[in-house]
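Note sheet for the following structure.
Removed: one protein chain of the complex. Kept in place: all other protein chains.
Each chain gets a letter, A and B, in the order it is written, and its residues are counted from 1.
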Amino acid sequence: MKQRGISTRFSVICVVSVLVALALMVACAAPAPTPKMGVLKVGTSLPMSGPAAAWGNPIAEATQIYVDLLNQDGGVTIGDTTYTLKLIVSDDKYTPEGVKASADRLVYTEKVDVVVGGWLPTLATVLAAECTAANIVFIQNVRELPGLAVVSPEHPTMFNLGDPQIQMMWVPIQLKQQGALPDIKTYAMLTKDDTIGRSTAETIIGLKEEWKAKYGLDMVYDAIFPIASVDMTPWLSAIAALKPKVDLIYAASATATNMALIAKQSHELGLDVPVVGIASLTDVGAFCDTAGYDASQYAYTIGCAPWQASGVSAEYLEMASRIRQVYRDKHGTDLTYGAAFGYCATQLAAYLEAAKIAGSTKTEDVVRALETQPIKHFYGTLMASGEETYGIKHRLMYDAMVVKVEGRETKFVVAFGEPIP
Amino acid sequence: MQLNRSAKLVLGFMIPALIACAPLFLPSRWQHILIMWAVWTIVGMGWLVMLRVGEFSAGQVVFLAIGAYAASVLTLYFHWSFWSAWIVAGVVSAIFALAIGVFVLRLRGLYFLVITFVVAEMARLAIAATDYLGASEGMWGMPGPANIGPISFSTKQGWFYLFFFILIIACLTFWRVEKSRIGRVYMYIGTSADLAQSFGLHIMKYKVQAFVLGGFFTGLTGAAMAHYFGAISPEGFVFYYSLVAQIVAILGGIGHLVLGPLLGAFLYAGVDEYLAIIPGWRTLLMGLLLLIVIFFLPSGLLTLRGQFLGVKERKFPWYFLRRRS
Partner (left out) sequence: MVSLSVYWVTLSLNYVLLATGLTLTISIMRVVNLAHGHFYMAGAFVFLVLFKQAHLYYGIAILLSIVTVGGLGMLIEAKLYRPLGGRIAPSIVCMSGLLLILEGIAVVVFGPDFRDIPPLLAGTVNVGGTVVGIERILVACVALLAMAGLFYLLRYTKLGKSMRATAQDREAASLMGINVGLVSSVSMGIGVALAALAGIQISAVYYISPFVGIGALVTSILVITLGGMGSVMGAFIAAFVIGACDSFGPMLVGRYYQLLGLGIITLILLLRPLGLLGTPFEVSD
């Protein structure tokens, strides 16, 4: 007998069919692509113990903060893989034995994917050899050029990223010309006694007459001091005895410690004039501690933080500020240029940019990107110079930037690229 | 250790075979540790042989420096082959030991210690002031040896073999010295120089001999080390490394000229590498280890086994350094 309307059985079959159809549709829908994950190991060798430890530790810390922040933001996406970064800092103790063990550890034990940083020719040589053998990218910041020229031809994966060595000796001129210290007329020059120091002194003495004639800046005293000196009084007293009083002390080649002591001891002698140098200050608070707060206020030096430079992309400005904040929260003092950004973090940034552009972490691809594309990092956007500059083909160089110590921080003063013709 | 003939034969084959195969299966980190093990064993033996003749040297690092710089100058500036430079560096180091030893070994005890300290520092400062030797930046880019057949020196393999070669030669030499008449003479001189002299032994001759022996091997090691690292600087030859020579010999045991430093250096090389991430604690630990050994195990860890078995500790090594007053 026919029921009224649709039979139950029929309804059930319809519903079940619809459900089955829906289920099949869902099952056959294209699956959402799961992102690939990976770990990118970044290696760096720094003096974490021994005499240069005060220099190496802030750099390591700043770079670690950078890596932590990147990971916090979800890692770095290169191609189709999202990488968590792992920073491996190896202590090279500032000795040859330590450097060798360190390079070894990074390349063979930890098997890092890239090495960044490296500021000594001995360190760079050893690291370069290991990186080339392992075919990984090595981005360093060696300032002493003779060392680079020796090793670079055999190391196609090595890049140099840093601020200009040669230009830096024009700092006093730039300070005068650009109005930061417009009234200076005389200066006393002190350089440390090593190859770079002596050649710098020689060059500047050679330029003495030219600087006096063209810029009205006269060198009235010059001396070379042993690199390990802790007491600069012999020379500073001689400078203090000059009449009329000299306008500026130019530490044309000196370490940060040298500069701190010059500032401290010249202040002690009542010689309160600007102390201009080209040493990088990792931790300004520490510099103020060594020199004494009052004395440190007279210091001008090279290098500034990314937020003081111009031409830095918004993305990197923001990251730099975040790193600064984390450090400040932890230590209470500011972390400016010094090598904190410029000796390790910037090199890492450049690598990551190049890898992102290339879409892969394969060495050949990254090298090609570094060689041919504009690379963004903490100090701007740069292209590798293709010419043989100082014997290195792979050189990415940014402007020299001068800062002055104010309080326990630094303030940007002037910047310059090419020397004045 | 008394070994019968067959044991000696077996060891004689096994050890070289093990060493030959090692670079093939050992990870690079361990190859580096073992190389440093070889280095510190040799330096430690050089120190210990001086302790045998009754002198406490605080300047062993100077031979490392002389060997390293001599060889580097020859290969880098004069373009000598590594092998000739290496041998010559060892000889130069030995000659230096001879020249210094003849003057310095006239002094005894405390004075010898201080003078060796001063000589080592003087050499280091002289190097740091000399542009020709790279001054404080050091020297780099010294060409290493060319590959020998399948053995490559651009990887660690060749260096591994070289350092173990030096180690074996040094160990065999010092072992022979320990067992032979010369070794006994050293001990007599160390225990009581005056008494030995009354027997007609020419003390200076033996002391200088021991000094030169230690200097030669340490110099060879330094030369090889410089080229293995690829770079050297005065920072690598500071006083701390003379302390390492002590640490290595004391930890292992001064009772045995070869086995003591061998054991001590193994411990040191391992600890140094594995604790590299915590530098402050590492230094602290080394210091504590030294104190613990000196107070509880004066003859070193070698005697640990004996202590467990209730064997009375051989006290002889310290006799000859007793103060008389």
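In this section, a residue touches a chain if its C-beta (ideal position, glycine included) is under 8 Å from a C-beta of that chain, and two chains touch if they have at least 3 such contacts.
Worth saying up front: this structure is predicted, and the values here are computed from it rather than measured.
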item: Contact partner of the left-out chain, one of A:257, A:301 or A:410; value: A:257
item: Residue among A:290, A:313, A:363 or A:381 touching the omitted chain; value: A:290
item: Selected residue (touches chain absent from view) among B:35, B:76, B:231 or B:250; value: B:250
item: Options A:88, A:180 or A:269, residue touching the unrepresented chain; value: A:269
item: Of B:17, B:99 or B:129, the one touching the omitted chain in the full complex; value: B:129
item: Contact footprint on subunit B, counting only the chain that is left out; value: 51, 54, 56, 58, 106-111, 113-115, 117-118, 121-122, 125-126, 129, 135, 192-194, 238-240, 243, 246-247, 250, 279-291, 294-295, 298, 318, 320-325
item: Touch residues of subunit A, complete complex, unshown partner; value: 48-51, 53-54, 57, 193, 224-227, 229-231, 233-235, 237-238, 240-241, 257, 260-261, 264-265, 268-271, 283, 286, 289-292
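Note that only the chains that are shown with their structure count from here on.
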item: Where subunit A and subunit B are represented by their mean Cα positions, the distance between them in whole Å; value: 40
item: Residue ranges of subunit B touching subunit A (in the complex, touch as defined); value: 27-29, 32, 36, 131, 135-138, 140-141, 154-155, 225-226, 228-233, 235-236, 238, 273, 276-277, 279-280, 283
item: For the subunit A and subunit B complex, residues of the former touching the latter; value: 48-51, 53, 90-91, 93-97, 99-101, 104-105, 107-109, 120-123, 125-126, 129, 133, 144, 147, 150-151, 194-195, 227
